[in-house]
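Of the protein chains in this complex, all but one are displayed in their positions.
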Amino acid sequence: MRHDIRSFATAAALVLLASAPLGAQSFKTPWGDPDLQGTWTNQTLTPLERPAEFAGKPVLTEEEARAYEARLRQQNNADIRTPGTRRDVTVAYNDVWWDRGERIVADRRTSLIVDPADGRIPPMTPAGQARAAKARAANAAFGDNPAAPEDLDVYSRCIIRSALPRLSTGYNNNYEIVQTPGYVAILQEQIHDTRIIPVDGRPHLAGTVRQWLGDSRGRWEGDTLVVETTNFTDEARGSTFRDATRNMVLVERFRRVDAETIDYQFTVTDPDTWTRPWTVKMPWNKVDGLLYEYACHEGNYGLANTLRSARAAEKAAEQK
Amino acid sequence: MRLIFVSAIALFALCAAAAPGSAHHSFAGEFDVDKPIKLQGTITRVEWINPHAWIHIDVRKPDGTVESWAIEGGTPNTLYRRGITRDSIKSGMVINVDGYLARDGSKKANGRDLTLPDGRKLFLSGTGANEQPNQR
Partner (left out) sequence: MQMRVAGLSIALSTAMLATALGAAAPPAQGPPGAAPPRLQGKPNLSGIWQALTEANWDIRAHQARPGPPQFGALFAEPAGVGIVDGNEIPYQPWAAAKQKENFARRWELDPEAKCYMPGVPRATYMPFPFQIIQGTNKIVIAYAFASAGRLVHMDKVEDSPADNWMGWSRGRWDGDTLVVDVTSLIDQTWFDRAGNFHSEALHVIERYTPAGPNLIQYEATIEDPKVFTRPWTMAMPLHRRQERNAQLLEFQCVPFSEEMLYGQLRKGAN
């Protein structure tokens, strides 16, 4: 009937308009989930907390941003020496070995923290402060001379680098996202870890099972992957995020903005550590390259060297 | 003026990414800030490994004897992303090491500043070198 043909044409046009918003590109896997796949980096020069010099100034102008970037790149330039200082030892090598980033975040914010509005980590609870002080004291107690591997942190022991959520560090801030129906996998270059996130609604592991990278469960909210991670462990130095307890809850949100960008945010909640939850927003930018294997424990001469140095220092002190 | 920048703010900037409770790899536990050392040697082999590459060199002493030294570098993964390959430095090359001696008395140093005899930084010469890591 002639009504059908006209209605069909109109309907088809309406469907086309509805499903393809003008100007937007749709990133979908063949099975219809939002597509986050690819090689990404979260490297950025923007600090976690808003520096004092930018108090009350959440965003920089273009001009300020470029000047700030130049200043940070200069400060980070490891070719600049300060011979005879502890800093010179800890910077450790020439700039060619480092990759601290070239740019601040594209929206020119002065901190990665977006909530609280002052861009600073909220105050710690008294319990949190006590725990942090205890950790500091334990560190200071052995100084440069750890008695045993477990005196050192998970980073030096090549267990994990570092606890979730991962901020950007001096190098190798690379991730590969691979998706299949029901799962999202995030490979982290350091230390060759694979975070496997089921998105099928199953419950978390029992509380008696703790993992170095916690236990992640994901769900799709429209175009956003929301990942909740719990079941962290506090069994080693540095195994929790910034002195948090094992009961911290991490919620991350991943949304594909365009071909080159994932809008990544996380919120951490731990009433035993911080007086309120806080939220970080930092983009993951596309990498034109690949992840390389980062075998750590297998080549960790540094740990043996550090222990050997500690024993040598003690022996020298005894003989005085 | 540059020194003021560096000493006043850089220390904070460097620590900005670190969580307060967990120390980085404790270089100061491995190498002695009070024992700077300068060496010149011939590369015998390179361990292109993580977490630190190790460059092994033979150092000829004034009395003619040869000592084997191990020089600690950074992660080779960053070099690969700059287009630097295992062929970029070869056995037989002469390099200068300006670093700090291992605290345990062994013939190890960290390669704080690695240069070629003509003063150019190591790795920043030759094909594909000195490329910036992936731009965004």
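So that you can tell them apart, the chains are marked A and B in the order they are listed, and the count of residues begins at 1 in each.
Keep in mind that, in the parts below, a residue touches a chain if its C-beta (ideal position, glycine included) is under 8 Å from a C-beta of that chain, and two chains touch if they have at least 3 such contacts.
Remember, it's a predicted structure, so these values are computed and weren't measured experimentally.
Student: Can you say which of A:P116, A:G182 or A:P271 touches the chain missing from this structure?
Tutor: The one listed residue touching the chain not shown is A:G182.
Student: Decide which residue listed in A:A117, A:A295 or A:A316 touches the omitted chain of the complex.
Tutor: A:A295
Student: If the hidden chain were put back, which residues of chain B would touch it?
Tutor: Here the touching residues of chain B are 48, 76, 80, 85-86.
Student: If you put the missing chain back, which residues of chain A would it touch?
Tutor: The list for chain A reads 3-4, 7-8, 10-12, 14-16, 19, 28-33, 35, 37, 147-150, 157-160, 176, 178-183, 185, 187, 191-194, 196, 198, 200, 202, 205, 209, 211-213, 236, 290-293, 295, 297-298, 303-304, 307-308, 310-311, 314.
Here is the rule we go by: only the chains that are shown with their structure count from here on.
Student: Distance-wise, how many Å sit between the C-alpha centres of chain A and chain B, to the nearest whole number?
Tutor: Going by mean C-alpha positions, chain A sits 26 Å from chain B.
Student: Once bound in the complex, which stretches of chain B touch chain A?
Tutor: So the residues of chain B touching chain A come out as 2-3, 5-7, 9-14, 16-17, 19-31, 33-34, 36, 47, 49-52, 54, 72-75, 77-82, 84, 100, 102-106, 108, 110-114, 121-124, 130, 132-136.
Student: Going by the contact rule at the top, pick out the chain A residues touching chain B in the complex.
Tutor: Touching chain B: residues 41, 47-49, 51, 71-72, 74-76, 79-94, 96-99, 102-103, 132, 135-136, 139, 144-146, 152-156, 158, 162-163, 167-172, 189, 237-238, 240-243, 260, 285-289, 292-296, 298-302, 305-306, 308-313 of chain A.
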